[in-house]
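As you look at this complex, bear in mind that one protein chain is not there, while each of the others sits in place.
Naming follows writing order (A, B, C, D, E, F and G), and every chain is counted from residue 1.
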Amino acid sequence: MAKGLVKFNEERCKGCELCVSVCPKKIVMLHETKLNSKGYHPACVIDIDSCIGCANCAVMCPDGAISVYQEDVEKSDE
Amino acid sequence: MAKGLVKFNEERCKGCELCVSVCPKKIVMLHETKLNSKGYHPACVIDIDSCIGCANCAVMCPDGAISVYQEDVEKSDE
Amino acid sequence: MSEKVLMKGNEAFAEAAIRSGCRYYFGYPITPQNEIPEYMSRELPKVGGSFVQAESELAAISMAYGGAVAGGRVFVSSSSPGIALMQEGFSFLCSTEIPLVILNVSRGGPGVGGIQPGQADYYQATRGGGNGDYHLIVFAPSSIQEAVDMMEMAFRVAEEYRNPVMILADGLIGQMMEPVVLPNPIPDAVREGILKAKPWALTGTKEGRPHNVVKSLYLKPEELENRIMEMDLKYQKAKEQLVRYETNRLEEAEVVLVAYGSTARIAEEAMELLAEEGIQAGLIRPISLWPFPYEAFDKIPEKVKAVISVELSRGQMMDDVKIGSKGRFPVGLSSRVGGILITPPEIAADVKKVLGVER
Amino acid sequence: MSEKVLMKGNEAFAEAAIRSGCRYYFGYPITPQNEIPEYMSRELPKVGGSFVQAESELAAISMAYGGAVAGGRVFVSSSSPGIALMQEGFSFLCSTEIPLVILNVSRGGPGVGGIQPGQADYYQATRGGGNGDYHLIVFAPSSIQEAVDMMEMAFRVAEEYRNPVMILADGLIGQMMEPVVLPNPIPDAVREGILKAKPWALTGTKEGRPHNVVKSLYLKPEELENRIMEMDLKYQKAKEQLVRYETNRLEEAEVVLVAYGSTARIAEEAMELLAEEGIQAGLIRPISLWPFPYEAFDKIPEKVKAVISVELSRGQMMDDVKIGSKGRFPVGLSSRVGGILITPPEIAADVKKVLGVER
Amino acid sequence: MKPVFEYTRGMLPEETTYCPGCTHGIAHRLIMEALDEKGLLGETIGVAPIGCSILAHHYMNIDMCESTHGRAPAIATGIRRVHPDKIVFTYQGDGDLASIGTGEIVHAAHRGERITSFFINNAIYGMTGGQMAPTSLLGQKTTTSMDGRMQELSGKPLRMAELIATIDGAVFVERVSLDSPGNVRKAKKAIRKAIEVQEKKLGFGFVEILSSCATNWGVTPVKALEWMRENMIPYYPLGNLKSPEEVK
Amino acid sequence: MKPVFEYTRGMLPEETTYCPGCTHGIAHRLIMEALDEKGLLGETIGVAPIGCSILAHHYMNIDMCESTHGRAPAIATGIRRVHPDKIVFTYQGDGDLASIGTGEIVHAAHRGERITSFFINNAIYGMTGGQMAPTSLLGQKTTTSMDGRMQELSGKPLRMAELIATIDGAVFVERVSLDSPGNVRKAKKAIRKAIEVQEKKLGFGFVEILSSCATNWGVTPVKALEWMRENMIPYYPLGNLKSPEEVK
Amino acid sequence: MATHKLVIAGFGGQGVMLMGQMIAYAGMLEGKEVTWMPSYGPEMRGGTANCSVIVSDKKISSPIIVEATAVAAMNLPSLIKFEKILKPGGQLFMNTSLIKELPTRNDLEIYQIEANEIAVALRNDKVSNMVILGAIINKTGIVKQESIEKVMEKLFSGNKAKLLPLNKQALTAWEA
Partner (left out) sequence: MATHKLVIAGFGGQGVMLMGQMIAYAGMLEGKEVTWMPSYGPEMRGGTANCSVIVSDKKISSPIIVEATAVAAMNLPSLIKFEKILKPGGQLFMNTSLIKELPTRNDLEIYQIEANEIAVALRNDKVSNMVILGAIINKTGIVKQESIEKVMEKLFSGNKAKLLPLNKQALTAWEA
């Protein structure tokens, strides 16, 4: 399994949960307590180790709040 | 063959020759000399005896200038 | 008379139209008047009427013409850019002499502009953008109550004059809530009589009368001129009979404010502020914008130092204020635009500037 | 200067637009201006330009906006009801400050009306039916030559002011033929420079500059007010710099005629008729209808007994004549409508009636 | 002698102002004949377009009004709401219906408005003197396409019947032609059916009627019929595109 | 670490004013990504509609203008004539394109105008607060159809892609949806193809993009995606309706 | 005379527009002030077409003719419509090939021209309008014959040049 890394721009997040709903690993959630300056609970990843870097969350984010990176495939293969 | 009779309202005629062009017996023509008050040569029938009463001329007349009658079928049959 | 209710202006307008016997509404959504089509879509079917959400304002005014040509009491509403799209229709309706009532809940322009209240559709309403010699009859209420009270009159005038009547409101009285006493519904018998009183309406001949024809094209200039002169007579009559206005403290005034619609309410508050400072201001409030109450200006005492047009536009009503003033007084402007409502202190300040009073 | 040619007004207007550097024309057929799209469809492709027959006047003015927003010199023409359909577009063009030239070859209204010449689009042109505070800049030529000569100026003014300019002609000068000297085509270099002088135009960023945005919506009232006040400044400047008019024999006059466009030619003949009868008539001919030459009226000598608005409409320009006259003189009307051209004897008769002169 | 063909009393005695041989006259007559035969002349309200046939109300012996250019289907919608039981139709040219009035015809169909639109497709703007219409054929010379309509500049002609037929609310769609007695008779049948659809309150009906404009095509009326057969019908195939069970 | 997904520089850093979960944001991004990948950001001119996305120019990093309501395809036509070699597109909602702007979209297609129209079908009027659109589904509750859209009153929802596909000048027509990552990725492909059609000067391109409006549907953004799958996609089948050989 | 005001009227297709334009053109070549104004629009379809031509030494204020100095009527409806606007003593040109009636006024200078017959005699009945044109310029002096011939030379050039002699001939074919 590929290994992914997800970065959130919390200020842009509107807490819509689209990312939450499409994560195949169910590791994206809204932060329970944190509020951004717009007053939304921003999304975050609760178990980054399970992330496979599929980028589904980012593809569905209407607000450009998510970037996804993957460990270099060669590296992880070797 | 049925026997027809065609009446022209010459004042309404605009001399377009649509009736002329669709008569299967080629017996409709524009009057060569007569002019109606609009200045058109009105259509007329040159050989009423050949008329079969198909009403093609009237069907095509855009100006309601033609009426067509047919001898009663019973009569002509008897 | 029914009891007082607290209602949003737009909904009150819609309800008043229904109570005035309107059974047909055609409209296209636009802020700040969406409560009207929404209300009509719910309520008209309940009284056997018909609501159609048109595909555009052009279609809406055309459907309205269709409904009215068929004899119905028809109501149409929109807001500024939507009204701009109806100009060809208005000219056509006037030329065919088809009555209906149009409500413009106006907002800031030009173009898309903004959605906050504005009064910059004064030219549009009173001079129109349709082609040719015609006039809409235009009334401008300054409260929900006044709007509601004038609705039935608007339908009657439209039908008597066979001319569209426009009610020029704005986002302020459309969106606000105020206690209002709704008029009683007109009796069914009266409502049903309306169609009968329109012998010109298209109802099908039933082969019992010559066919009715409603037309706008007159290729022969002589005929067209006759039609226009006939209409002109009607418009002259309107100038005699339909002028509506209020004046306030004109006699004592040293300065006169002219304001219509929502702005008149604010101008009244400004008058009080000025009075506190010892400046006597009078008010002319045109209620009919076309025909414009020019005669009100004859009542302005000679001593008045200036007449000030207070409007949420860059001096559109000022033209009529100048015509009314006939050069007797300098004419000034007090205005905010873009959806900003002018405040009483701002009006007072403008007045003092014009009068050259030290602050 | 080229030699004199005999040309139909409409074709001369089209050719003059091309020579003024116009390369884009969008239009929808309507009598009496069809020769313009027809001419453009033949000639524009020859000079590398583009003609599109739009699906409607709404589409035509929208395409025109598109062409102009992209930096092109764009020309649009129509006639009265077609112009009515463009009102929303005009308001939008003014709000986005996009320059172009519009020609109204006006006919009789209201509604479909007739197709003979009329001047009943005065309100439409000068007060508009679009929403909000905006103005078209309007010029009214009284001959084909004048129309042709003002074309290039119209494009320049439109671009300098970033505002649409309307040329208000009528079926008379559109349909008639007169000898005319066409202007020389503007040099290619100048024409090519036009686009460069429009840093706001949408040309693609080439990623070499921040993106250009042309907009009309301002949801914040403060921003919208600022925009309107900026435009207002521009309109004030226009009032100082763009007023155009002619006067004729004002000094000796005992009565003053005010007439524009084709009607001014007829009024001049009426002046001669009156002079033969010993009545001295002067003439004010507004060439710019917006801004209106109010200052011309200050030149009217005090002794003048009446000012008469001569127009092929029911007293539309009369509003401006009244504003200009400031109550100094009674204002009368001399008019025929419906496509009928007023004649010099009719004008003379109207003048005498106003003056109370025996026939 | 029994009458085989007499001018319908649906048409008023007025003579039309149409050019000699203009098939608008035939189309008018067919609609009025159909209404008369069904006894509906007194129950019908018509809307005339802007175009040569703006004065249709001069000739048709029914209640009628003029319209703003292209808006007839919206106007008919308004009439329909006030008179739910009358027959309501629009009569429109190709400039009126297929150009400026595209939105109104599409949305009358979309709402399934119970009206009938008779669409007179003569591939040109008649009234204004022969400009290109959306239905002008490729290569056809008009006053705004002097070298013939070119696809690169103006696209291919619009087939309205096919377009309207994609809309669910349009339940009856047929294209007919007035080029010959046979086709005129077929046209009549389609018109009758379209009216039946309305009587039965089934939805929106659309009859596209290929028609001639000898004047602006620059040919004689008889040649114009030939041109229809040789050029129009091949591009605009005749026939029924849609018909509800109830009137099949 | 290699980037799998970074926000495209085609989008400006501005935050959008769209409601939480509004898929307008996805549609914006996809178009900008496609343009960026083809190196066309500097060569593109866009036309924003009247609708929630009127401020698209606030977010898209290209030359852009606002339009009058529904007229974007006519505006794009004007732009196209002045800049024959740029990429020109319109971005329009269903009120804008399928209602008031019906005439303009049909005729841009009819002329085979070399532009691309991105049609955001969210089955409602968003900006004005949830009125019925021509694309609202039967039974769908809106502020002007409180008891749900009824066929008798308002007809059946209009399928624009199918209608446009009947027009010869429209050479590329596809319907896509933004309800799931898979469909978003397919949408992106269709958008790329539509832009290619324009680069190759083949004709008019139309991409209908099913989109959500949680706010006016009165559901959560996640439920909105479900509603799309359960209700919209069955009525508005996804897929390509038309594609020229050159981009297949 | 300082100002000629001529109305030419007939069926659409009889070439009345062209006749008027030729006179206006010729007037312009002579350095005169000229205007030409057509009737226009759909009413042309059924009825009559006409144009007004003014040729003058002075500036022309309106191209519309209220009182004509001359009228050319190419058919009966035109005669009926336009004899009324002639000034007393005005000149009336009638194509008597098509008009069998006489005008009702008796204060006019009337020229009856069997234009079609004359044209047929020239072996081309299309030039009947040029026959009338010749009569007009001959009797009114509105423009000179050389000027009209110059105009004809411009008009009938290129592949139409072969029509020039016939047209010139038609111009002088009518003898009063």
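To be clear about the criterion, a contact is a pair of C-beta atoms (placed from the backbone, for glycine too) under 8 Å apart; a residue touches a chain by one contact, two chains touch by 3 or more.
Just so it is clear, the structure is predicted and the values come from calculations on it, not from any experiment.
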Inset, instruction - Quick one: say which of C:Lys220, C:Arg265, C:Lys299 or C:Lys352 touches the chain that got left out. - result: C:Arg265
Inset, instruction - Please pick, from C:Ile36, C:Ile61 or C:Ile115, the residue that touches the omitted chain in the full complex. - result: C:Ile115
Legend entry - Of F:Met127, F:Val176 or F:Ala194, the residue in touch with the unshown chain: F:Met127
Legend entry - Contact set of subunit C toward the excluded chain (per top definition): 4, 6, 31-32, 115-116, 171-172, 175-179, 262, 265-266, 268-269, 341, 343-345
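Just so we're on the same page, only the chains that are shown with their structure count from here on.
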Legend entry - Shortest walk length in steps over touching chains, subunit A through to subunit G: 3
Legend entry - Chain closest to the middle, measuring from C-alpha centroids that were averaged per chain: D
Legend entry - For subunit A paired with subunit E, centre-to-centre distance based on mean C-alpha positions, whole Å: 59
Legend entry - Between subunit C and subunit D, centroid-to-centroid distance (C-alpha), Å: 29
Legend entry - Centre-to-centre distance between subunit F and subunit E (centres being mean Cα positions), rounded to whole Å: 34
Legend entry - Interface hub residues of subunit C, defined as touching at least two other chains: 55-56, 58, 81, 88, 92, 96, 111-112, 216-217, 219
Inset, instruction - Provide the list of subunit G residues touching at least two other chains, using ranges where the numbers run on. - result: 41-43, 46
